[in-house]
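Excluded from the complex is one protein chain; the other protein chains are retained at their positions.
Think of it as A and B in the order they're written, each chain with its own count starting at 1.
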Amino acid sequence: MQETEPSGSGDAAASAAATGERVVIGAFTASTLAALALAVVYWRGGQPQLEGVLLGLSLGGIGVGMVVWAKRFLPSGEITEERGQMGSTQEQVLSFTQAFEQGEHAIQRRALLLKLLGAAVGALGVAALFPIRSLGPRPGRGLFETGFRNGSRLMTEDNLPVRPQDIPVEGVVTVWPEGHVGEPDSPTLLVKVGTPDLFGGRTRKQWTVEGIVAYSKLCTHTGCPVGLYQARERLLLCPCHQSTFDVVEGAKPIFGPATRPLPQLPIGLNQAGELVAMGDYREPIGPGFWNRGR
Amino acid sequence: MSPRRRPLAPLSFAALFVALAALLPVQSAAPAAVGQREPDGRQLFVTGCSSCHGLNGGGTSRGPSVKGSGAAGAYYYLSTGRMPLADSDAQPARKPPAYSPEQIDLLVDYVASLGDGPPIPDVDPEAGHLAEGGALYRTNCGPCHAASGIGGALSYGRAAPSVKPATPAQAAAAIRMGPGQMPVFGPDTLSDDEVNSIVRYVRFLDSPPTPGGAALGGAGPIPEGFVVWIFGVGSLMLAVLWIGKLQERNARD
Partner (left out) sequence: MARWVDDRLGAAYLATKALRKVFPDHWSFMLGELSLYSFVVLVLTGVYLTFFFEPSQAEATYRGSYEALRGVEMTAAYRSAIELSFDVRAGLVMRQIHHWAALLFVATMVVHMARVFFTGAFRRPREINWMLGVTLLILAVFNGFAGYSLLDDQLSGTGLRIAYSVALSIPLAGTWLVSLLFGGEFPGPDIIERLYVIHILLLPAVIGLLIAAHMGILLRQKHTQFAGPGRAEGNVVGERVWPTYAAKGLGLFFITTAVLAALGGLAQINPIWIYGPFEPAEVSAASQPDWYMGWLDGALRLMPPWEVRVFGFELPNPFFPGAVLPGLTFALLYMWPFLEARVTGDRSEHHLLDRPRDRPVRTALGVSTIAFYGVLFLAGGSDVLSTTFGLSVNAVFQAFRIMLVALPVAGGWATYRLCKELSLRDGPVVV
């Protein structure tokens, strides 16, 4: 059990001590100057890099000074202390038990009283949870429906209708149902692939117009917008987890974690030659949930 | 459909070009011998392009038809050096152009004459609105090219390239003709004014302000995570090794 002062004797120790002192003085001085410079920088309008570096210097100077002070000049290491017992002694447990059980008269139905107290507190606890219900609406039809109806015009972000000739071949446009532009659950991709005979697989051709097919833009994996259209291969790629959907095969997932195709929106033309929906999506859009199939 | 005229180079430039042409890689057109007529667009095409794109630009098994590319497509591919392309399986990558600006002009005119593709757009970034360009960029371009413009992965080895090296004309041409995997954004999808704004923002992304310090590649939380581990945890481990005791003396002999 030894407590050592900084060791050594004579000149070596003295010069080591002097160096140590100089380092500490230097550190604290640098810190002070940096802090002053920081104040000036701030007063003059501020500059993030200077602010960070000067703040770092002023803090670091104090830190380094303290550490050197501790290492060189403060008593170091090798002091022993007994741990003592972790658990309590018999006497301590006994006196605790006695103190805890104070005031316990011989009530006849103590067990019953305690149980009723437990029930009361428990019921109150459960009741106290009920206000959580007010945080949000019952999950209802919202997850199963979007704003598309039969005849809803397809509107761009700028609230303009779309005619088939507006979209070039290998072009993509994002649209929403009229009156619901910008709503988070209904962004829809219109993709023009050139000729309708390119469509195969599960694509419903009767839901396409002049080579234009409409799919929900929300990935069926975790709901990110499937914003990447690889035109040459006619693939829609989701940037979040790389789910890949084949546009001409009913947006079937061909790579990545998505398990379901992007729902296809039935589209047609109205009298004015504008693209319209012919009803809502026939299945819930976006990621899955436990009762999605009901 | 009128191709955009480039300013004619002075005679001295032509002389310089002849000297430089000797240094160009094999794929470039052979320099004209003194006294002979310069090769015209069609001759350049036949020499350098037809082996993959067909004698009349109709395509072969090695390369697609260029009849629909128009001046925009030809200009984009040639001025970014993506064409001529040695390996038709790989995604064309930006490299120093194989042709001089004059030769590119000739080729562009010739390819434009082959079909009905889009002209080189008349783009004026200064007429665009930076903030509107940013919003349009994030909507239309960000999903593939990333918000910071560094580009992004597509499937099966393809990638959307970084937009930072693109000149305004190249960016506008790409938007209008949709090179490679890129979709086509026609005038009814994005107006000419909107393209001006987007292109202005694309140029802005080449050297955006980085008030916070080193931009860490513009790749988001991944490099940030590496920096905190390497510089943050790293420097503090050094500090801790300095401050604390290094080793308990061993129980073993």
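The rule is simple: contacts are C-beta pairs under 8 Å (C-beta built on N, C-alpha and C of every residue); 3 or more make two chains touch, one makes a residue touch a chain.
None of the values given here were measured: they were computed from a predicted structure.
*Asks:* Taking the complete complex into account, tell me which visible chains touch the one left out.
*Replies:* Per the touch rule above, the missing chain touches A, B.
*Asks:* Given the contact definition stated above, which residue among A:Ala12, A:Ala99 or A:Leu135 touches the chain not shown here?
*Replies:* Answering carefully, the residue with contact to the hidden chain is A:Leu135.
*Asks:* Of A:Ile25, A:Val40, A:Leu59 or A:Ala119, which one is in contact with the hidden chain?
*Replies:* A:Leu59
*Asks:* Mind pulling the subunit A residues that touch the left-out chain?
*Replies:* Subunit A touches the missing chain through residues 42, 45-46, 48-53, 55-57, 59-60, 62-67, 69-71, 74-83, 86, 132-133, 135-139, 142-143, 174, 182, 184-185, 187, 217, 221-225, 227-228, 239-242, 253, 255-260, 286-294.
*Asks:* If the hidden chain were put back, which residues of subunit B would touch it?
*Replies:* Here the touching residues of subunit B are 130-132, 134-135, 138-139, 142-148, 150-157, 159-160, 201, 204, 208-216, 218-222, 224-225, 227-229, 231-233, 235-237, 239-241, 243-253.
Everything that follows uses one rule, which is that only the chains that are shown with their structure count from here on.
*Asks:* Hey, how far is the Cα centre of subunit A from the one of subunit B, in Å?
*Replies:* 33
*Asks:* With touch defined as at the start, can you tell me which subunit A residues reach subunit B in the complex?
*Replies:* Subunit A reaches subunit B through residues 48-49, 52, 67, 70-71, 77, 157, 165-174, 225, 227-233, 235, 237, 239, 242, 244, 255.
*Asks:* What residues on subunit B touch subunit A, complex-wise?
*Replies:* 139, 142-144, 152-156, 158, 160, 178, 180-186, 188-189, 211-213, 242-243, 245
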